[in-house]
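All protein chains but one are shown at their positions in the complex.
Going by the order they are written in, the chains are A and B; count residues from 1 in each one.
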Amino acid sequence: METLTFRFEHGQRRLKATSELVGVVSSGNLEVLIENAVLNGACAIEVKTAARGFGAIWEAVMQDFQQRWQLADTRISINDMGATPAVVSLRLDQAVEAMVEEDR
Amino acid sequence: MSASYLEATARERLLAVLDADSFSELLPPAQRVVSPHLGQLDAPVSFDDGVIVGEGKLGGRAVMAAAQEGGFMGGAVGEVHGAKLVGLLRRAVVKQAAGVILLLETGGVRLHEANAGLIAVSEVMRAVLETRAAGIPVIVLVGGANGCFGGMGIVARCANTVIMSEEGRLAMSGPEVIETANGVEEFDSRDRALVWRTTGGKHRYLTGDCQQLVSDDTEAFRAAAIAALDQAGDAQLTLAALEAEQEMLRRRIATFGHADDPMDIWAELGVARPETVPMLEAEAFTTMAQAHRIVSPA
Partner (left out) sequence: MTATTTPGQVDWRTLAQTLFPQGHQISEQEHFLSGTAQVDGHTVTVVGTTGHTPIGIEIALAQATAILDTVRNHPGRAIVILVDTQGQRLRHRDEMLGINSYMAHLGKCVELARREGHRVIGLVYDQALSGGFITSGLIADACYALPDATIRVMGLPAMARITKVPEERLTELAKSNPVFAPGPENYLRMGGVAEIWSGDLAQAMRQALAAGGNTDVRAALGRERGGRQWAQRVIDAVAHDAPLNG
């Protein structure tokens, strides 16, 4: 297992005060836990992944994600079992969307 | 709203089966109560250790409910996963819940946690029986892709009611394990039709190991669970009920012990064209089965 961390300062967008989980830790998939955190406006992301050596790709995915959402005071924790970058981005977006939905 | 139970995640199933907006999770993922053992095998963890437990309502009545996530470790039971289920079953007694609903999808003991997993499954088994002893019915739903196997296949039959879809499987040892131990002649694990004839919902319904057979639809599972809760009656074990069950199991061996194939059993039960059983839709199958199936005390 490999652990990767990312931190983006000066976010803009705050999410609702709760936590949400999307995804499942199955082969080719991942789970994303997203919650509020007091981080001085930052967005902190921790990834635990079964697939080693893909740091640069995770970096790129996270940069794109931050460009899209610019989250502030948000903690994201990921358990990954070899998902593709496309699936990772999808789950991240689903996680954020779960935090902005007012009604289900 | 209609949706495939098979294709849904555990969370989706739970929310669809229970009354809308009634579910409140215990030890939610944000608390990160993960497996203490998977790390040493360099295996990933899951924030809920593969099982969601909590309180909710079913048909307006307060219940405890759990759903195993088959995608994580095959839904298999480790130390934390098992303890969540045991805690839920005990909470049902503390809170005097109307029932416990268990959405099971699992290979049984989580081999990555070996000894701890075995004791955990054993504790779940005793907890189910303890909860029943307190007069609270336990209702099991089986309809996921991994089926309900191993020690949990035994736990399912410790419950008051088992509800299955045709897609669901309920057994003890998986076909692959049997084939590895005793050869492809003994059980060809790649013969899907045979696997489902042997362990699938329709066979279990006909032979008395399943009380309701529904279509692969979260709405259908929900309706069946509500009906099971309504009709629960006395949840406790009694000598009379176990004697009746023992007699049923004795007769099962006497009557069907020589069958080569489950279809022989269906024919023996009086099913007119047993080869058409796999083709029937849930409702048509259930109607046909009434005249032939073994009705068991659960």
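To be clear about the criterion, a residue touches a chain if its C-beta (ideal position, glycine included) is under 8 Å from a C-beta of that chain, and two chains touch if they have at least 3 such contacts.
Small disclaimer: the values here were computed from a predicted structure and weren't measured.
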* Which shown chains does the chain we cannot see touch? -> B
* Structure fact -> Among B:18, B:45 or B:120, contact with the omitted chain is made only by B:120
* Per the touch definition above, residue among B:19, B:219 or B:245 touching the missing chain -> B:245
* Asked: In the complete assembly, which of B:3, B:62, B:145 or B:172 touches the absent chain?
  -> B:172
* Asked: Among B:80, B:98, B:136 or B:282, which residue is in touch with the absent chain?
  -> B:80
* Asked: Which chain B residues touch the hidden chain?
  -> 26-27, 31, 33, 36-37, 40-41, 53, 79-80, 82-84, 86-88, 90-91, 94, 109, 111-123, 125-127, 129-130, 133, 150-151, 153-158, 170-173, 175-178, 180-182, 186-187, 198-199, 203-204, 207, 209, 237-239, 242-243, 245-246, 249-250, 252-253, 256-257, 259, 261-262, 265
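As a convention for this text, only the chains that are shown with their structure count from here on.
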* Asked: How many angstrom between the C-alpha centroids of chain B and chain A?
  -> 34
* Any idea which chain A residues touch chain B in the complex? -> 1, 19, 21, 24-26, 29, 31, 33, 35, 48-50, 77, 79-81
* Show which residues of chain B lie in contact with chain A when the two form their complex. => 9-11, 28-30, 32, 39, 42-48, 69, 71-72
